[in-house]
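One protein chain omitted, others in place.
Letters A, B and C mark the chains as written, and numbering starts fresh at 1 in each.
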């Protein structure tokens, strides 16, 4: 394995496939030729990439829940419930945590236990264990496009199985499904494995089948400064594009300051398109996804509805192509299907009240956009720099050195020196920049913003702010004021 | 009765009082001198006017529910529940519809029936029947300032009773509690009766007791163009100020277009202060209240939560001093106390996520502010004009002639020629201007905006749009698209 | 549709909710009925007098504000006394205080003598369907 940002040749790819498909018995159900034929018959309204393109063209924001249970029939029931009772525009299938760790044997146990106890003991849908047969059964029994949503460092087999089953979108990426989700998996390995997933999507594209890919924007969901997650998203977009991916959805997790959130989504789309063009990927179609608040939720359901709505509204005003929906059960556990559907309905109501309404450009919005733009440029150009022009190699080094540093990332490969905190308007700033490659201007700006808050609250600007900010939303406030 | 906009002399006022207090037996419980002593002992945190002033100074938005039931003990229980379980910042007491019509005998029956059947058959708290004794019992058993919220054309006795009981705010006004709430009551009579209520508040102010007055901003709650409701609010503010009222809260009911809503609140405050100053009322303190969506609600509770949140958010971004809270039961009936509290919690969560965040000034916001400002100027200057300088007399004529014309107002004194509809962004415009005294520029602007929508929807610009718009929100959309 | 039927429309009691009333008027008229709209804040007597004067086929009572139960008591009796026993009596809106079990509410109004009882959010289409069924027996539906 020698990681390089260059398109995997068909030869290499097919060699790798053999190994991948043998990782679990259901691998042999995947027949690429037959899969191409199957996918060619998927109607437009069931194709994820096409539905996103249509939404972007029409300027509407689609709503997508997260959901998945262990057993096949229950999962199909759940998907239909969310589509019909919730009004979901796009369907997910959240994959369980054992599958994410490629521990398919434990999935088997989880499935058996779930059958025996009559309740799902798995926290998601074990797609690999259910195989192409099971996944197609899901696809053939729903009325909206399907996407796998997971958090899997090595999702090669999973990707093979879901795409062959008519699921036309796959979430994840070499950074975003490693640092927040794994502890011991090297970045090099994950990037390499995600090149495979991207190459698979690219292969389908070559056959005229549109497959959507979506880097996971929110990362740890906890006080991630926009330029950190935007940089990761853009890098993963460039890596995907190199492997032939055309439909790319870039994500951002709500921070809570309306102007910063709108700015982040706008700059994300703008810079992604610029970078893709700059590096010669001319026919990519970029859409955006806004994640409703990804940090700790309030336990009270009424308050949770407030948090859900505020996210939907921001998504609409930012002009995001879709929004990922939380539920009133978020603080407690995997939601019941009823709670999940109610989250979608709240979201859809909010979205449709603001359909066509966008946040107008103002001095404040421009300033915020410009800050995020500059910070992101610093990060990405440094990544390319340390990679000596190769962005894949650069990413490995950048993470090692803390050029990319994801707050609270559990991975031992994450430097973890950077610390974020909210400023006096609730925007997320770099409190301890660690090794982030910022200019003095940027560092001063971040500091100034945080000092404003310190002064207002008459407190020192330090890590205590970060801790207070982490708890704040679950306790009913955006900013963890002293 | 000769209506004139001039302060009622103390002599006149005390003469009128005798008659007012004899309208129902509880009137004799009011002893003004004793009441002044009672009110002087009300601590600051229980004074409505003071709490509003503090909120405005601190830049926060307070949340106030609507609520009232027929029986005293149940009402006290309800108030405390909303304060403790809901987290209401200010307490209401919504008055029942018989009291609003001064039909105290029917209230008596309603109270008796409610006791017998063990459930409230009245749609609010019959404050006059409960008298000073009952109303003080409420006041002494709650921990937040109290306001009477009603819809009473002649609320003189009600005002006497509530203020003497320590309730330091009263909602209503000569236009806003007539046209939307009454059928046969002349405008002249209502304005006259509300001068009394204002004079009473003014009397207390003279004794050093701050009493807050709040014209009812949303009127019929149904597609009211901002300049219509703002004009009414400003006129009622001027009338109140003449009678010595110092603490004035002006209201606006959410329209649904974010920019228009923010613009409306900002211009309302700005113009009210200008007019008050212009007419020599120099020491008035103006605050604003934003009403969450006042039209037909969706039946689904999850959707209702979305509507509630979007209103809260708009209130926060507009910088309103308080927000009036709806509940997930809105489409069904008077809410249970649990539903009411959950509406408050959703609201408070949303407000505190946006605490300190305001909508920045943009070209779009400025344009909208300027339109509302100009329209309002046209209306108010014409009112003064037809009143030959007397704004009270002008108001009577203005309503007769449709210079002020409230959409769907049930009063036979309302002209009802004007028809509103939404434009392509959902902002409320004048579709049929009736007799509104607008310049050609303004009329053209309104027309142009509506034509944009007509073109987009490929439909004629006519009353069918209005009807579709009336139903839209309860069906999950802001605009009643074809 | 056969002959033009007459409907007396109004909002009962001290109730000022005017929007639904104006829309019902508009829609029923458009659907070909002869609508006699006595408007908001109408006592039982006004409904009955209007029905006598116009030889109405249906009285449609709206109540939104929560006092519907008190306001509608005895109305059927008054109709019968006035010789209007055959005039259909409909009621709709938000006819009781609060969100209650619909079947209980329906039972109580049914016992009061109403022929059709409608829950919050009833569409005009639904009302039209029932009117046609009841008045023209085109497709008789169970209440």
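The working rule: a residue touches a chain if its C-beta (ideal position, glycine included) is under 8 Å from a C-beta of that chain, and two chains touch if they have at least 3 such contacts.
Keep in mind it's a predicted model, so treat the numbers as computed, not measured.
K.L.:
Thinking of the complex as a whole, which visible chains are touched by the chain that is not shown?
P.N.:
Hidden chain contacts in the full assembly come out as A.
K.L.:
Who touches the missing chain here, A:121, A:284, A:361 or A:432?
P.N.:
Of the listed residues, the one touching the omitted chain is A:121.
K.L.:
Considering the complete complex, identify which of A:45, A:183 or A:278 is in touch with the unshown chain.
P.N.:
Residue touching the absent chain, from the options given: A:183.
K.L.:
From the list A:158, A:191 or A:334, which touches the chain that is not on show?
P.N.:
A:334
K.L.:
Among A:65, A:110, A:131 or A:244, which residue is in touch with the absent chain?
P.N.:
Checking each option in A:65, A:110, A:131 or A:244, the one touching the absent chain turns out to be A:110.
K.L.:
Residue-wise, where is chain A in contact with the chain that is not depicted?
P.N.:
Within chain A, the residues touching the omitted chain are 96-98, 100-101, 103, 106, 109-110, 113, 119-123, 151, 180-184, 220, 222, 295-296, 299, 329, 331-336, 339, 408-410, 467, 470, 474.
Just so it is clear, only the chains that are shown with their structure count from here on.
K.L.:
Pick the chain whose C-alpha centre of mass, unweighted, sits closest to the average of all protein C-alpha coordinates shown.
P.N.:
B
K.L.:
Can you tell me which chain lies farthest from chain C, using the average of the Cα atoms as each chain's centre?
P.N.:
A
K.L.:
Using Cα averages as centroids, what's the distance between chain B and chain C in whole Å?
P.N.:
31
K.L.:
Where the CA atoms of chain A average out and where those of chain C average out, how many Å apart are those spots?
P.N.:
54
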